[in-house]
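Part of the complex only, each chain left as placed.
Chain lettering (A and B) follows the sequence in which the chains are written, and residue indices restart at 1 in each chain.
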Amino acid sequence: MSNHIYKKLELIGSSGEGIEAAVQNALARAERTVRNMRWFEVTETRGHIENGKIDHWQVTLKVGFTLED
Amino acid sequence: MSNHIYKKLELIGSSGEGIEAAVQNALARAERTVRNMRWFEVTETRGHIENGKIDHWQVTLKVGFTLED
């Protein structure tokens, strides 16, 4: 693993269900154009409120992926 | 949306279930006295332990709400 170079993307995923689903939604969308995603880090957790209830979560994450030789 | 002025409240919600429920509990209580809540940001995630297990989660959040003209 010592020869890999990684690049990081910053994404925001959303979901009406919760934090885990918001992260998975962001990864599902990113996977269409980014290969070799390896890990993520959650950097911010927010949400929108409608009528006093959580309408959807918005989770910011950084995703690391390998730049292949 | 450009004419709104918002105010932020800082709350701590708790729940035996998990992070999402702790946030929802805080919002449910705040809704009794605060109108027009729009979004929240999670700023701290903690919990209490009883006998080596999570007894309840305590989630600190800031809530933004509109100050109407």
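A few remarks follow.
Methods note: a residue touches a chain if its C-beta (ideal position, glycine included) is under 8 Å from a C-beta of that chain, and two chains touch if they have at least 3 such contacts.
Just so it is clear, the model here is predicted, and its values are computed rather than measured.
Because every chain is the same sequence, the assembly can be counted simply: 2 are drawn, and the full complex in the file has 12 copies.
The working rule: only the chains that are shown with their structure count from here on.
Fitting chain A to chain B on Cα positions gives a rotation angle of 120°, stated in steps of 5. Contacts from chain B toward chain A in the complex involve residues 19-20, 23-24, 27-28, 30-31, 37-42, 63. By the touch criterion stated above, chain A contacts chain B in their complex at residues 18-19, 44-49, 52-54, 57.
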